[in-house]
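As you look at this complex, bear in mind that one protein chain is not there, while each of the others sits in place.
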C-alpha cells in the first residue's frame, strides 16, 4: 500500500490538527474524508485541506472505498462504539484517548479490532514526544535500572467551563495520559492499587456539584514501584506536562515547558516564556503518532500503542475515580 | 546579652557541623562545651574547636554557668527528654529534628520550654535555605496566590545500613523535613488527612523485616490544598531535595541540586555535577538556622521554628506511618 | 497562484533537505524538478520525492513551464551566476548562503533580480528559528532597548576534510550566518569596521597551507554597538549555534543546544544530550524560510531576507578575511 486514505471523524480542535497532519505532514497518508454530524463543519475542514469528501454520517465512510483507515477525534463517550463500527467495516483505527470509558466497552473495542484484523492504535501522544522517548530509551538500555518512584503530571492553562466537566473527566480524559505515561515508563509492570484525592480548587463554587479540577493519584505497581499522577485544570503559566523516573541507576526528568530557548534578562531577572497549549507543546508528537499509525497500516505491523494499553490506563483511571468516592485505596481491575 | 554560650550535645556528623558553626561562623555565639557520652569524642571535638569544656553527662552542662543554651544533636529518640531537661535547667534549646517521636513527648517538650520561658527552636533547616525562603516570600506577598498542589521530596545518596533503619525512620527522621516544608509552603493551613505507601525498594531483601526505604505520602490540608511528600534512601546521583507549590497565581519550584554553575559539554552531551550530601547542599541554611536561634536568645524573641511546628510535622509523620500499616487514609491528630 | 512549482538546484545534503521540504512539508509548494549535473543524483532524489523531472543542466529548468521558482543549493561559488541565470529566465530565486563571494557578483545578482522583478531570498535560516525570532521581537517592541554588545557563534561538530577548506571558507560560508545574525539583532544598523583573527587550531598541521578552522571577529556598527562573531569547525559536543544581545533594556540569549528536555541524573551528575547537526537543530527554521519564500512568491510580496542582506553580510565576511591577512582592522565596504 503506497498511500493510506484516512477519514477523520470529529472536526473539533484536535480533529482539525489531525486532519491537517493527514493532509499535509505525512507523505504516505491522504485525507480521504472528513466526517462530522455538523455538515458545515465537515465541509469547511474538508475544503480547507483538500479532502475529497465531507460526510455527516460515519456510515458514508464505510461505503467509501477510498477510506482505508479512520482517525477518531469525536467526543470521548462515542469512541468505543466508533472503534467497533470501524473495525466492523474493516477499517484500521486510530482512536483519540480515551478509547473507552468502561472496561467492558474497552474489551469490545479490542475484540472488534482483533476479529477484523485491523490495526488499532490509541492517541497517547506523549510516548512519541522527544523527552519521553529519550527516557524510555534509558529504561530499555538498562541505564535507569529498575524504576522505584515515578511521576507524571498534567496542568492545563485554564479557561475551562465547569458546567461541562463531569466528576470523572479529570481521570478519564486528562490523567489517562499520565496513567499511560507511568506504564510506559515502567515497562512490563502493571498497576495493582490506586489511592486518589480530588477536589474543586480552581472552581470551589462547583465543589457541591461534584466538580473535580485538581487531583493527586498514587499508583502502586506489581514490581513495587510507586508512582504519583497529578493534574490541575488551571496553571497560571500555561500548559505543563512533566514526567520523572527514579530508578536504581539514576533519574530521568521530562518536560521543560519553555516556549523556546530564548531567555530575556531584564530588571526582574531572567525570564523564559512558557508553552500555552498542547498543540504548541506536542506538534511533533501528534504528527509522529499518526506517522507511526500510517506505517503500521502500510507495513501490516502492530500498532505501537494498543487497545490493551488503552484498557490498562482506563482501569487505573476508573480505580482513581472510585478511590475518590470511597476515600480509600482501590485495587486496579485486571 | 552580647555572646551566647552554647553547649553542643551529641558530637556526631551533624553535631560536629553545628559545633563548628557555633565556634567559628557566628560572631555572637560561643561554643562553651561539647557533651557526648563517649569521652574521647567530646574531648576531640572540643579540642579541635577550642571549646572550654568537654562533658560526658548533660548534667555537667546544667552546672556550667557558661552554658546559656544547648544545641541537641543526640540520637532522635533522646531529643524530647533532653529538651525537657534543658528547659528544666533554664537553658534555651535548639533541637535537631525530630524534636520528639510521640505526640505526648512533643507536648511535654513544648510545655517544659513554655514553663521555663526559654527559646525552643527545631532544626527544620530548609526554611532557611535560599530557594525555600524565596518561595515563601512569593506566598507572603500574594504572588503565588492560594496553594493548590504542593510537593516536597528528599532523596539520600545511599549507603545506609538497613539493619539500623526502623520502619518509621523514613517518616520520623527523613520525611519530617518534607512535612514541615509543606506546612511552611502552605502558611496557616494544617494537615487533616494522610495516605501513604512505603516499601523496601532499595533493599528488597529487608522487606520482610519491615524496612521502608521508599515512601510516598499524600497530605490533604484544611484549605483544600493537596500535597505529596516523597522520599527514597538512595539516589544514584546524590542528595536531592526539591519542593514545588502550584498556587492560583503560579508555581514556585525549589531545589536544583547542582554542585556549581559550571557545565561541561563533551562527547556525551552537557553535564552538570550534582550535590552529594546534605552538608554540601545546605551549609548556609544550617548556619542561618543557628544564627536565627542565637538572635532569638539574644533579643528575647520567639524562635522562627517552634515546638508547635515540630509537633505538627510529627503528627503528619505518625499518620503516614499508621497509613502504611493500615493501608488506608489516616486523620492527622490535632 | 495556488501552488508554486519549484526546481531544486544541487542535490547535496542541504539540497536534499530543501527538496523534501518542497515536496512534503509545504502545502503550497510543489517540487517540480531536481537539477544536478550528476544524472544519477538528480534522478534518485527526484524519484524518491515524486518530482516530475530530473535535469542535469539548469537550462532545462528554464525551458520547463512547470518551474516558477528555484532553490539554489549548488556549491557556493556558483550561486551568483545561478541567481543571475534564474532571474534572467524570469524565475523567483531562493539562494542558499552565501549568495555571492565577491561584492560585484552580489551586485549583479541583486540587479538581475530587480530587473526581472522576481523574488530573491537568501538562506539565512537563523532568522526563522524560534529563539532568534523571539529575541528580535523583544528588539522590535523596545524591550531590549538599544543594542550595545552582541554575540553570535557557530561551532560545527567536526569531521571536515581540511583539504577542501579554503582560507576564506570560515568567513564566507560559516560566519556569514553570524554576520547576518548580528545585523538581524541590531536592526537598522550597519557594520563599519571589522577586526579578525583566525588560525588552524583543530588541524594545526594544515596551518601552513592557510587553513583557518577557528576565528574570532569583532564588528563595530554605526550605532556604536560592538559585536563578536566566533566560529570553530569542531566542537566535541556537537553543533552549537548561539546568540546574545545586551541592550540598554536587558539581554536576550539564544541557543541552548540540547537535544530534548530530557535530563538523566546518574552517578556522574545531570546529563543533557546535545544537538549533533544543523538539520537536527534547525528543521523548523529550514522549513519556515522556504514557506516564507513560497508565500512571498504567491503574494507578490518582497522576500523577508533580501539580496541586500546577503551583500551586507558578505561585506563583513570579506573585511574579516582581509583583516586576518593584514593583521589590523578593516573598514566594511558599503
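Just so it is clear, A, B and C label the chains in written order, and each chain counts residues from 1 on its own.
Rule of thumb we're sticking to: contacts are C-beta pairs under 8 Å (C-beta built on N, C-alpha and C of every residue); 3 or more make two chains touch, one makes a residue touch a chain.
In this text the structure is predicted, and so the values were computed from the model without any measurement.
Q: Considering all chains of the complex, which shown ones does the missing chain contact?
A: So, taking every chain into account, the missing one touches A, B, C.
Q: Out of B:143, B:223 or B:306, which is the one that touches the chain we can't see?
A: B:143
Q: Just name the one of C:14, C:66, C:103 or C:197 that touches the chain not displayed here.
A: C:197
Q: Pick out which of B:75, B:117 or B:266 touches the chain that's been left out of the picture.
A: B:266
Q: Across the whole complex, list the residues on subunit B that are touched by the chain not included here.
A: 23-25, 27, 130-132, 134-135, 138, 143-144, 249-257, 259-267, 273
Q: Can you list, in ascending order, the subunit C residues touching the missing chain?
A: Missing-chain contacts on subunit C: residues 145-146, 148-149, 155, 195, 197, 199, 201-202, 204, 214-216, 218, 220, 224-226, 228, 230, 232, 234-237, 240, 246, 248-251, 327-329.
Q: Determine and list the subunit A residues touching the chain excluded from the picture.
A: Contacting residues on subunit A, toward the hidden partner: 235-237, 240, 257-259, 265-274.
Simple rule for what comes next: only the chains that are shown with their structure count from here on.
Q: By C-alpha centroid distance to the whole-protein centroid, which chain wins?
A: Taking the mean of C-alpha atoms per chain, the most central one is A.
Q: Which residue numbers or ranges of subunit B touch two or more of the other chains?
A: 235-237, 240
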